[in-house]
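One protein chain omitted, others in place.
Chains here go by letter, A and B, matching the order in which they are written, and residues are numbered from 1 within each.
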Amino acid sequence: MSELKQELKEKIIDILNLEDLSPSDIEDNDALFGDGLGLDSIDALELIVMLDKDFGIQLTDPKKGKEIFKSISVLADYIAEHRKK
Amino acid sequence: MPSTEKNNANRGVAITGMGIISAIGNTLEDNRLSLLSSQSGIGDVTQIKTKQASQIKVGEVKLTNDELIDQLNLLKDNNFTRTALLGLVAAKEAVKNSGISMDDSVETGFISATSVGGMDKTEIHLKEFPSKKETQKYISSHHAGDSTQKIADALGINGFVTTISTACSSAANAIMLGARMITSGQLDRVIVGGSDALSKFTINGFKTLMILSDEVCAPFDADRKGLNLGEAAAYLVLESDEMTKNKNVLAYLTGYGNANDAFHQTASSETGEGAFLAMQKALQVADLKSSDINYVNAHGTATPNNDLSESVALTRIFGEPMSDFSSTKSFTGHTLAAAGAIEAVFAVMSLQEQIVWPNLNFKSKIEETGLKPTTTLKNKHIQNVLSNSFGFGGNCSTLIFSKR
Partner (left out) sequence: MTSCYIHSAVSISAQKSFEVEQLELVEISGEKVEALAPNYKDFISPMALRRMATGVKMGVAAASKALQNANINEPNAILTGTGMGCIEDTEKFLNSIIANDEAFLTPTSFIQSTHNTVGAQIALGLQSKAYNNTYVHGALSFESALLDGLLMVQNEETNNVLVGGIDELGTEFVDNVRMMEDQNPNGIKVPIGEGASFFVLSSEKKHNGVELLGIKTFSKLSIHSLQDALIAFLSHHHLKPDSIDVLILGNNGDSFDDYYEEVSKAFPQETTNLSYKQFCGEFYTASAFGLFLGFEILKSQQIPEGLLQYKAQKTSLKTILLYNQFKGRDHSFILLRQC
């Protein structure tokens, strides 16, 4: 699981172009949206594509994204349970 | 050029002609008949090869590029993009409808709007440009000003010509600039409007935003799933009051407002601030109260975000009772940059027919705001129509059309 979390941190930094951050700057339980990392609805859409492309998980309702992307831990759990790749 | 630059805020702006081509008709009269018979033009995409085809519905113009080229009598070897073709059809109709002639000595301007520009051709030929000579003519037709230049040239307009591109509020802004050019005395006459063709670029772009519906859209409905893209072009001939002595004036452009939501690049704020300010400004310019508005042609794209945000803004402006309102995007789809222009034509038609156009596919009210649009053709006295167009980048524009 910690490997997956590390992978997710690297992916998020890369996909969302968070140039100034390194994986160690993102805590497993930090809020990704709103007040934490400050990601927004466009970032959520980017992550939805990542779920499909890299893990074979298809989210058809963008609003579900809010719950799943709460934090790295929550996201890792969700992927571990639903991944097809 | 007008002999003096008059600063006369009382210089009325009259609409003396219109032209339109959309999913519900290739001419002004075809569009009118479709509205009067509640006939939507939304269906499957047939003219663009896209992997998204089975998951979307669109408002396509029912003519191919070749048919448009034939109708316009253009040379076979031309570099007209579909945006330019649609635009020229509508612009020519507007000129004919108004009875004006470019040969007279009135300096006429042309202000168009587009977001797609020449992309419908660029997306097909981009990789061929370096090696296939016959495709290279589309390099110069990519930029947004190209279709405007082509239409201006075809109409014989050589003076003030420009293009506005503010996403889905573009044509409304073009109409607004035209009005200001007249009220400030810069021009006595100006043709204003916009054109956008469907493209793989926009279809895929909106798909990534997850706001496209796979069914015909349901504006202001509680269970709305998203928008249908559309393509269209429409133009209006605006003239100053003095020019209309012996003319048939279709309506007057009495109010306009442009404000920015400044909330997010694509989403609208919860309070609909930009929309609210645009409507407020338009009412101010028209010197009208919200209760003077008899029909609101809403932006109403049927996305979860817009319709809620716009409903909040409408409630803030109108309070109780809410004006009769509807979105005609369930007829034509969301025609992006052209929306403000085709909906201006529909607003003028509403004044001419004294009918509120129906908001198709509505079943139940949005819970948070409880607004119910007009769902069937409604005959009533209509003096003033307000039309909204809101775009990405927070660009919000409102126009008010009136009988005098």
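One rule holds for everything that comes next: contacts are C-beta pairs under 8 Å (C-beta built on N, C-alpha and C of every residue); 3 or more make two chains touch, one makes a residue touch a chain.
Fair warning: this is a prediction, and the values are worked out from it, not measured in the lab.
Here is the thing to keep in mind: the chain we left out touches A, B in the whole complex.
Touching the missing chain, out of B:T163, B:S268 or B:T335, is residue B:T163. Checked against the full complex, the one of B:E29, B:D44, B:D70 or B:D153 touching the unshown chain is B:D153. Interface note: of B:T27, B:T50 or B:Q352, the residue touching the hidden chain in the full complex is B:T50.
Within subunit B, the residues in touch with the undisplayed chain are 1, 5, 7, 50-52, 110, 114-115, 117, 119, 122-123, 126-127, 129-130, 136, 139-140, 142-146, 148-149, 152-153, 157-167, 173, 177, 180-181, 183-184, 186, 200-201, 204-205, 207-209, 258-266, 273-274, 277, 391-395. Against the chain not shown here, subunit A presents residues 15-20, 38, 42, 45-46, 49, 52-53.
Here, only the chains that are shown with their structure count from here on.
Distance from the subunit A centre to the subunit B centre is 39 Å, each centre being the mean of its Cα atoms.
Interface of subunit A with subunit B (complex): residues 40-42, 45, 48-49, 62. Listing the residues of subunit B that touch subunit A in their complex gives 208-210, 264-267.
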